[in-house]
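All protein chains but one are shown in place.
Right, subunit A next:
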Amino acid sequence: MTTSLELPADPVAAGETGVAAPVAIEVSHLTKVFGAPARRGLGRGRSDTGGGKPPAVADVSFTVAKGEFFVIMGLSGSGKSTLLRMLNKLVEPTSGTLTIDGRDVSRLRDGELRELRNKKINMVFQHFALFPHRTVRDNAAYALRLRGVNQNEAAQRADEALKTVGLEGWGDSLPGELSGGMRQRVGLARALASGADILLMDEPFSALDPLIRRDMQDLLLQLQRDHQRTVVFVTHDLNEAMRLGDRIMVMRNGKVVQLGTGAEILSMPADDYVADFVSDVDRSRVLTAGTIMRQPLVTARLDERPEQVLDRIGAAEGLGAYVLDEDGRILGVLSNDRLADAVHQRSTSLADHLTDQYASVPDSAPLVDLCSLVGRHSVPLAVTDDAGRLVGVVPRAALLAAIANTEEAPRA
């Protein structure tokens, strides 16, 4: 993590991304009861024994926007993998509807469903699920070969996908010769090579050790920056969910407990279950300056007189004030000492006494980036919007309170 102030608009913080964007996946009242008579289809039909069991997925509805990174989070048995598998009908829903790009998936015939899986919606698996008897290149080219692309072109596109995931030159190896992280890169390349724009990922990194998991998350974020696909990502790791997801859906016992951005879930957990879940999340990486900032106690305009400003600061027991222009942009800072000098010299203009002794961050900056900046100056850390206007301040106490998770901290 850098401490640079010019952070790019972070997708994690931009919770409202995609609200206006076109819908890629629409799920409505989807339910799965294993053992119940299901509509016939291409699903592999997991163990169909026992009746009267509670539903694995119960009445779940949500929409995923095009290009959104949507995370489904829950512990094992929460129904998250079943839900994911209903999105490409590997598991046949018991009831409910599923629409992908406006097409009702339950109405597709077998051939159409296969085409949808082949071209539109691909999957990455927890244990990689590579074909061990085929080379890495053949694995990556699998979807293309299935749709009848000729061998040379398929190999070429597979090699491009392998290059994208950092496995250039490994095409002739067999999956068994690769380490876990590299195998999952092949799994990713297999999904990328097909050109599908929806990616279903079933705990893809949970079988990897932590360092490699982080590399893979970085790789995935980078791929998303280069070419924004719609991703539905299942995980049981909340830190991973917070790091990757635009929005996160928390599931428990087949039901949706909460759906929102990482910051929303962290600052306003829907119930004790979620609160318990988020208690060990690294809050400093998820909460942003925007969620904990407060109104500045005192601000000043250039046309005011030094005594007036000093009086106001004194009344608020502050140490200084931001001076703003007409539009609310920061012109500089007046510390108490400088103001006192100005009054002493009977100066009438504030402009001569402005300093640049302050730091500012965008409202999307994670708290971890604020730690080294806060408390250095007489005025609290400034939070600015895209136009450079002051929208709030972060005093040291507020930052500490937010990280320590005291009650009054989040005031989103």
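Simple rule for what comes next: contacts are C-beta pairs under 8 Å (C-beta built on N, C-alpha and C of every residue); 3 or more make two chains touch, one makes a residue touch a chain; residues count from 1.
One rule holds in what follows: contacts and distances are computed from a predicted model.
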Would you kindly match the missing chain to its UniProt protein name, picking from "Putative murein hydrolase (TIGR00659 family)", "Glycine betaine/proline transport system permease protein", "Tripartite tricarboxylate transporter TctB family protein" or "Monovalent cation/H+ antiporter subunit D"? "Glycine betaine/proline transport system permease protein"
Full-complex contact with the absent chain, from A:M216, A:V278, A:V309 or A:L381: A:M216
In the complete assembly, which of A:K32, A:K80, A:R117 or A:R157 touches the absent chain? A:R117
The listed residue (A:K66, A:K163 or A:R396) that touches the chain absent from the view is A:K163
Pick out which of A:S28, A:S61, A:Q151 or A:S179 touches the chain that's been left out of the picture. A:S179
In the complete assembly, which of A:L90, A:A154, A:L259 or A:A382 touches the absent chain? A:L90
Touch rule applied to subunit A and the missing chain gives residues 42, 44, 88, 90, 113-119, 122-123, 125-127, 129-133, 142-143, 146-147, 163-170, 172-174, 176-182, 185, 190, 194, 200, 211-212, 215-216, 218-219, 222, 226
